[in-house]
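Here it is, the structure in full.
Of the protein chains in this complex, all but one are displayed in their positions.
First chain written, first letter: the chains are A, B and C, and each begins at residue 1.
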Amino acid sequence: MTTTIIRTTTKILVPLILVFGSYIILHGHLTPGGGFQGGAVFASGLALLIVANNKEKVKELFNKVPLSQLESIGALGFLGIGALGFMGYTFLKNVIANSGFLFGAPTPKGINPGYLNTGGTLSYLNIFVGTKVLAGLTSIVLIFFLILRRERDEW
Amino acid sequence: MRRALGLFAFLSFIVFIIAVNISLRPFGEPPHTEMDNYFIEHAQEEASANNVVTSVVFDYRGFDTLGEATVLFTAVSGVLMALRHYGGKER
Amino acid sequence: MNGSIFVNFPFIVVAVLLALGFYTIGFKRNLIKVVIGVEILEGAVNMFIVALGYVKGGYAPIYTQAPPEAVGKMVLPTPQALTLTSIVIGVAVSALMLAFAVNIYRHYGTLDVTKIRRLRG
Partner (left out) sequence: MIEHLPALMIAVPLFGAFIAPIFKKHYKGVSIWAIIITGITVILSLLLAKEVVTGGIMVYVFGADKPTLVLPSGYSVPIRIMFEVDAMGAFMAISATLMSFVGALYSYSHVEKETGLEKYYSLLMLLEVGILGMVLTGDLFNLFVFLEIAGIAGSALVGFRNYRGEASEAGIKYLIVSAVASLMVLFAIGILYGQYGNLNLAYIAKNVSFNMIDMIALGLLFTSFAMKCGAVPMHYWVPDAYTEVPAGINPPLLVATYASLYALFRVSFTLFANIVVDLARVGWIMSILGVLTMFIGVTMALVQKDVKRLMSYHAISQTGYMLLGVGVGLTVLHDPSKLAEFGRDAMAGGVFHIINHIIYKSLLLMTAGALFYVTGTRNLNEMGGLARKMPITAISFMVGAAAISGLPPFNGFASKLLIYETSYRLNPLLTVFAMVTSVLTLASFVKVFASAFLGPPLEKFESTREVPKPMVIAMIILAALCIIFGLFPNLVLDKLVYPAVDALINFAQYHSWGGLA
């Protein structure tokens, strides 16, 4: 599984994939993509890291990463942003759009080159969903990897 | 016998599905677009986003997306629970 | 070519995929293949929904640096949003099904659905 070629390629590819995933998450409100897609791309980079290393290395790499807590934080963040709307509006109301807060600048109407500082709650939700999806998918891949390796050790 | 019966039910179901899909409206000409036109026209001012699909996903139908995130959360919990170490009392 | 069968070609493909999916679920013995059948169904339904939103000659509903002729001629965004949601749900379902399949293999040593039936009657 873990030949030198695979390890070297992984070393080069993983940072690129992670950057690309973060880009998709952050630009979700401007270009095709969003939290789910970006999170999936990010998780695929981490999955590459998992399959290209042996069990001990993977355990060492992911021991420090609180994946399950990250997932809870992403979900709670989504819920929290939604609950902002309870202040005078309704649940999940886009309260930050056009308010001048971070990500709150108004969007010009019609075709435009795209401004990052827009989107209101959409950008926040993209980030939280991205966090949640990358943590969730990575922990699924990780548990399958570990369980299959454990089985192979036992046989 | 059961297999033949299943095959028969299956084939009739397939004929039915194909009949459904042929009798649908022609591809590429949606008959009612009021809701979608609203999204395309108002997404930039209301949701302040250039990407209309994202504004539908996170703003107009944001509650579905909360549900979707919950589905993923549920599945991850389920997978981690199903593949946890065996343990506990045998009961 | 104005016969309805050619106009509706994507829907015919959906029907064929649905047929394949149901065949796989109903007649295959390997559990992994059954899971694949569910995934084929998933793909068929997703394709059906996204095909509903197509407008002839339409552009993607994104304003960022869109060509000028795109305004007023965009495909419907709702089906795309629905498909996104449904894809993620499909991933979740398949992950859980595979986890159960792993567990079943660990207990019975086989994935043949005719052999693992302990629960019956």
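By definition in this document, contacts are C-beta pairs under 8 Å (C-beta built on N, C-alpha and C of every residue); 3 or more make two chains touch, one makes a residue touch a chain.
Remember, it's a predicted structure, so these values are computed and weren't measured experimentally.
A.B. asks: Please identify which of the visible chains the hidden chain touches across the whole complex.
C.D. replies: For the complete complex, the undisplayed chain touches A, B, C.
A.B. asks: Which candidate, A:L16, A:V51, A:L76 or A:L116, sits in contact with the chain we can't see?
C.D. replies: A:L76
A.B. asks: Extract the touching residues of subunit B with respect to the undisplayed chain.
C.D. replies: Looking at subunit B, the ones touching the missing chain are residues 16, 20, 23-25, 30-36, 38-39, 42, 59-64, 66-68, 70-71, 73-75, 77-78, 80-91.
A.B. asks: Residues on subunit A that touch the omitted chain in the whole complex?
C.D. replies: Counting only subunit A, the missing chain is touched by 68-69, 71-72, 75-76, 79, 82-83, 85-86, 89-94.
A.B. asks: Counting contacts across the full complex, list the positions on subunit C that touch the omitted chain.
C.D. replies: Listed in rising order, the touching residues are 18, 25, 31, 34, 38, 41-42, 45, 48-49, 52, 78-79, 82, 85-86, 89, 92-93, 96-97, 100-101, 103-104, 107-108, 116-119, 121.
What we mean here is this: only the chains that are shown with their structure count from here on.
A.B. asks: So with touch defined the way it is at the top, what topology do the chains form here? Options are line, ring, star, complete, other.
C.D. replies: complete
A.B. asks: Select, from A-C and B-C, the pair of chains that is joined by more C-beta pairs in contact.
C.D. replies: Taking the two pairs in turn, the one with more contacts turns out to be B-C.
A.B. asks: I'd like the Å distance between the centres of subunit A and subunit B, where a centre is the mean of that chain's Cα atoms.
C.D. replies: Here the centre of subunit B sits 21 Å away from the centre of subunit A.
A.B. asks: If you average the Cα atoms of subunit A and of subunit C to get two centres, how far apart are those centres in Å?
C.D. replies: The computed centroid separation for subunit A versus subunit C comes out at 23 Å.
A.B. asks: Between subunit B and subunit C, tell me the centre distance in angstrom, where each centre is the average of that chain's C-alpha atoms.
C.D. replies: Here subunit B and subunit C have centroids separated by 9 Å.
A.B. asks: Which residue numbers or ranges of subunit A touch two or more of the other chains?
C.D. replies: Only 30-32, 34, 36, 110, 112, 114, 133, 140, 144, 147 qualify.
A.B. asks: Residues of subunit B that touch two or more other chains: which are they?
C.D. replies: 44, 50-51, 53, 57, 65, 68, 72, 75-76, 79, 83
A.B. asks: Where on subunit C does subunit B make contact in their complex?
C.D. replies: 4-5, 7-12, 14-15, 18-19, 22-23, 26-27, 51-56, 61-64, 74, 76-78, 80-82, 84-85, 88-89, 91-93, 95-96, 99-100, 102-103
A.B. asks: Taking the complex as given, what residues does subunit B use to touch subunit A?
C.D. replies: 44-51, 53-55, 57-59, 62-63, 65-66, 68-70, 72-73, 75-76, 79-80, 83
A.B. asks: Under the touch definition given earlier, write down the residues of subunit C that touch subunit A in their complex.
C.D. replies: Residues 60, 62-66, 68, 70-71, 84, 88, 91, 95, 98-99, 102, 106.
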